[in-house]
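The complex appears here without one of its protein chains, the remainder shown in place.
The block that comes next holds chain A.
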Amino acid sequence: SFMQGSKLEMPLWLAKGLHDSKRRIISVELPKIYKEAWRTVFSADANVVDLHKMGPYYYGFGSQLLNFDNTENPQIAQTAFASLPQTFISRFRGIMDSSQNAYNEDTSALVARLDELERALFRAGQKGLNDFQCWEKGQASQITASTLVQNYGKRKLAELDA
(Lines give C-alpha, C1' and ligand atoms only; values in the text may rest on other atoms or scores of the structure.)
Protein backbone atom coordinates (compact mmCIF):
# COMPACT_ATOMS: atom_id res chain seq x y z
CA SER A 1 0.00 0.00 0.00
CA PHE A 2 1.35 3.39 -0.98
CA MET A 3 1.09 6.65 0.81
CA GLN A 4 -0.13 9.66 -1.02
CA GLY A 5 2.72 11.75 -2.30
CA SER A 6 5.29 8.97 -2.53
CA LYS A 7 7.55 8.89 -5.57
CA LEU A 8 8.27 5.76 -7.57
CA GLU A 9 9.73 4.64 -10.82
CA MET A 10 7.42 2.60 -12.97
CA PRO A 11 7.38 1.34 -16.51
CA LEU A 12 5.63 3.49 -19.13
CA TRP A 13 2.86 1.00 -19.79
CA LEU A 14 1.90 0.98 -16.14
CA ALA A 15 2.00 4.76 -15.85
CA LYS A 16 -0.16 5.07 -18.95
CA GLY A 17 -2.70 2.66 -17.55
CA LEU A 18 -2.89 4.34 -14.19
CA HIS A 19 -2.97 7.89 -15.45
CA ASP A 20 -6.35 9.56 -15.38
CA SER A 21 -6.75 13.32 -15.36
CA LYS A 22 -10.09 13.04 -13.62
CA ARG A 23 -9.11 10.78 -10.79
CA ARG A 24 -5.58 12.03 -10.19
CA ILE A 25 -4.05 8.72 -9.20
CA ILE A 26 -0.55 9.55 -10.34
CA SER A 27 1.31 12.50 -11.80
CA VAL A 28 4.26 12.04 -14.07
CA GLU A 29 7.58 13.83 -13.90
CA LEU A 30 9.54 14.22 -17.12
CA PRO A 31 12.84 12.33 -17.28
CA LYS A 32 15.76 14.75 -17.27
CA ILE A 33 16.68 14.23 -20.90
CA TYR A 34 13.47 16.06 -21.83
CA LYS A 35 13.97 18.91 -19.41
CA GLU A 36 15.31 22.44 -19.65
CA ALA A 37 18.99 21.69 -19.04
CA TRP A 38 19.27 19.16 -21.80
CA ARG A 39 17.23 21.25 -24.19
CA THR A 40 19.93 23.91 -24.25
CA VAL A 41 22.44 21.23 -25.21
CA PHE A 42 20.19 20.09 -28.03
CA SER A 43 19.69 23.57 -29.39
CA ALA A 44 23.44 24.22 -29.34
CA ASP A 45 24.41 21.14 -31.33
CA ALA A 46 22.08 18.17 -31.49
CA ASN A 47 24.58 15.99 -33.30
CA VAL A 48 26.93 15.47 -30.37
CA VAL A 49 24.37 13.97 -28.02
CA ASP A 50 24.55 10.23 -27.47
CA LEU A 51 20.88 9.41 -27.85
CA HIS A 52 21.51 5.72 -27.53
CA LYS A 53 22.88 6.11 -24.03
CA MET A 54 20.20 8.57 -23.01
CA GLY A 55 17.42 6.06 -23.57
CA PRO A 56 17.50 4.14 -26.80
CA TYR A 57 13.95 5.12 -27.72
CA TYR A 58 14.31 8.87 -27.28
CA TYR A 59 11.75 9.92 -29.89
CA GLY A 60 9.20 7.18 -29.29
CA PHE A 61 9.33 7.51 -25.54
CA GLY A 62 9.18 11.28 -25.77
CA SER A 63 6.06 11.07 -27.92
CA GLN A 64 4.46 8.72 -25.39
CA LEU A 65 5.10 11.21 -22.61
CA LEU A 66 2.65 13.55 -24.31
CA ASN A 67 -0.08 11.28 -22.96
CA PHE A 68 0.38 12.66 -19.50
CA ASP A 69 -1.03 16.13 -19.70
CA ASN A 70 1.04 18.05 -17.20
CA THR A 71 -1.71 20.36 -16.06
CA GLU A 72 0.64 22.06 -13.60
CA ASN A 73 3.10 23.15 -16.23
CA PRO A 74 1.52 23.19 -19.68
CA GLN A 75 4.16 25.65 -20.91
CA ILE A 76 7.00 23.36 -19.99
CA ALA A 77 5.34 20.41 -21.64
CA GLN A 78 4.89 22.41 -24.84
CA THR A 79 8.50 23.54 -25.15
CA ALA A 80 9.86 20.16 -24.07
CA PHE A 81 8.14 18.37 -26.90
CA ALA A 82 8.67 21.06 -29.48
CA SER A 83 12.37 20.33 -29.24
CA LEU A 84 11.89 16.69 -30.30
CA PRO A 85 11.25 17.36 -33.98
CA GLN A 86 13.93 20.07 -33.99
CA THR A 87 16.51 17.63 -32.70
CA PHE A 88 15.43 15.08 -35.25
CA ILE A 89 15.73 17.55 -38.09
CA SER A 90 19.24 18.63 -37.17
CA ARG A 91 20.46 15.06 -36.86
CA PHE A 92 18.68 13.60 -39.84
CA ARG A 93 20.87 15.06 -42.57
CA GLY A 94 24.00 13.52 -41.10
CA ILE A 95 22.33 10.14 -40.76
CA MET A 96 21.03 10.17 -44.31
CA ASP A 97 24.39 11.18 -45.75
CA SER A 98 26.42 8.64 -43.84
CA SER A 99 24.01 5.78 -44.50
CA GLN A 100 24.13 6.46 -48.24
CA ASN A 101 27.90 6.67 -48.42
CA ALA A 102 29.22 3.96 -46.15
CA TYR A 103 29.53 1.00 -48.48
CA ASN A 104 31.06 -2.28 -47.30
CA GLU A 105 32.59 -0.85 -44.16
CA ASP A 106 32.25 -1.09 -40.42
CA THR A 107 29.48 1.32 -39.46
CA SER A 108 29.51 0.77 -35.70
CA ALA A 109 31.09 4.17 -35.06
CA LEU A 110 28.40 5.87 -37.15
CA VAL A 111 25.43 4.28 -35.35
CA ALA A 112 26.84 4.27 -31.82
CA ARG A 113 25.15 7.51 -30.77
CA LEU A 114 21.86 7.04 -32.61
CA ASP A 115 18.57 6.10 -30.94
CA GLU A 116 16.52 3.20 -32.27
CA LEU A 117 14.40 5.25 -34.66
CA GLU A 118 17.53 6.77 -36.19
CA ARG A 119 19.16 3.36 -36.42
CA ALA A 120 16.18 1.99 -38.32
CA LEU A 121 16.49 4.89 -40.76
CA PHE A 122 20.19 4.24 -41.11
CA ARG A 123 19.55 0.58 -41.88
CA ALA A 124 16.97 1.55 -44.51
CA GLY A 125 19.53 3.83 -46.13
CA GLN A 126 22.13 1.07 -46.11
CA LYS A 127 19.73 -1.41 -47.63
CA GLY A 128 18.95 1.01 -50.45
CA LEU A 129 22.66 1.52 -51.07
CA ASN A 130 23.43 -2.20 -51.05
CA ASP A 131 20.51 -3.06 -53.31
CA PHE A 132 21.63 -0.42 -55.78
CA GLN A 133 25.24 -1.65 -55.80
CA CYS A 134 24.00 -5.18 -56.29
CA TRP A 135 21.97 -4.05 -59.27
CA GLU A 136 24.90 -2.15 -60.72
CA LYS A 137 27.04 -5.26 -60.53
CA GLY A 138 24.39 -7.17 -62.43
CA GLN A 139 23.55 -9.38 -59.49
CA ALA A 140 19.94 -8.31 -59.22
CA SER A 141 18.81 -11.23 -61.36
CA GLN A 142 20.86 -13.84 -59.51
CA ILE A 143 18.69 -16.40 -57.75
CA THR A 144 19.92 -17.09 -54.24
CA ALA A 145 19.24 -19.72 -51.62
CA SER A 146 16.46 -18.78 -49.23
CA THR A 147 17.61 -17.16 -45.99
CA LEU A 148 16.11 -20.07 -44.07
CA VAL A 149 18.37 -22.51 -45.87
CA GLN A 150 21.40 -20.29 -45.33
CA ASN A 151 20.74 -20.01 -41.60
CA TYR A 152 20.04 -23.70 -41.27
CA GLY A 153 23.42 -24.40 -42.87
CA LYS A 154 25.17 -22.07 -40.44
CA ARG A 155 23.41 -23.70 -37.48
CA LYS A 156 24.50 -27.15 -38.60
CA LEU A 157 28.11 -25.99 -38.73
CA ALA A 158 27.80 -24.47 -35.28
CA GLU A 159 26.40 -27.75 -33.92
CA LEU A 160 29.30 -29.68 -35.43
CA ASP A 161 31.76 -27.35 -33.76
CA ALA A 162 30.09 -27.67 -30.36
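Note that in this section a residue touches a chain if its C-beta (ideal position, glycine included) is under 8 Å from a C-beta of that chain, and two chains touch if they have at least 3 such contacts; residues count from 1.
As a working rule, contacts and distances are computed from a predicted model.
Q: One chain is missing here; what is its name in UniProt, given the choices "CP12 domain-containing protein", "DNA replication complex GINS protein PSF1", "CASP-like protein" or "GPI transamidase component PIG-T"?
A: "DNA replication complex GINS protein PSF1"
Q: Which of these, A:Ser27, A:Ser63, A:Thr79 or A:Gln150, touches the one chain of the complex that we don't see?
A: That would be A:Gln150, which touches the missing chain.
Q: If you put the missing chain back, which residues of chain A would it touch?
A: Touching the chain left out of view, chain A contributes residues 1-2, 13-14, 17-18, 23, 25, 138-150, 153.
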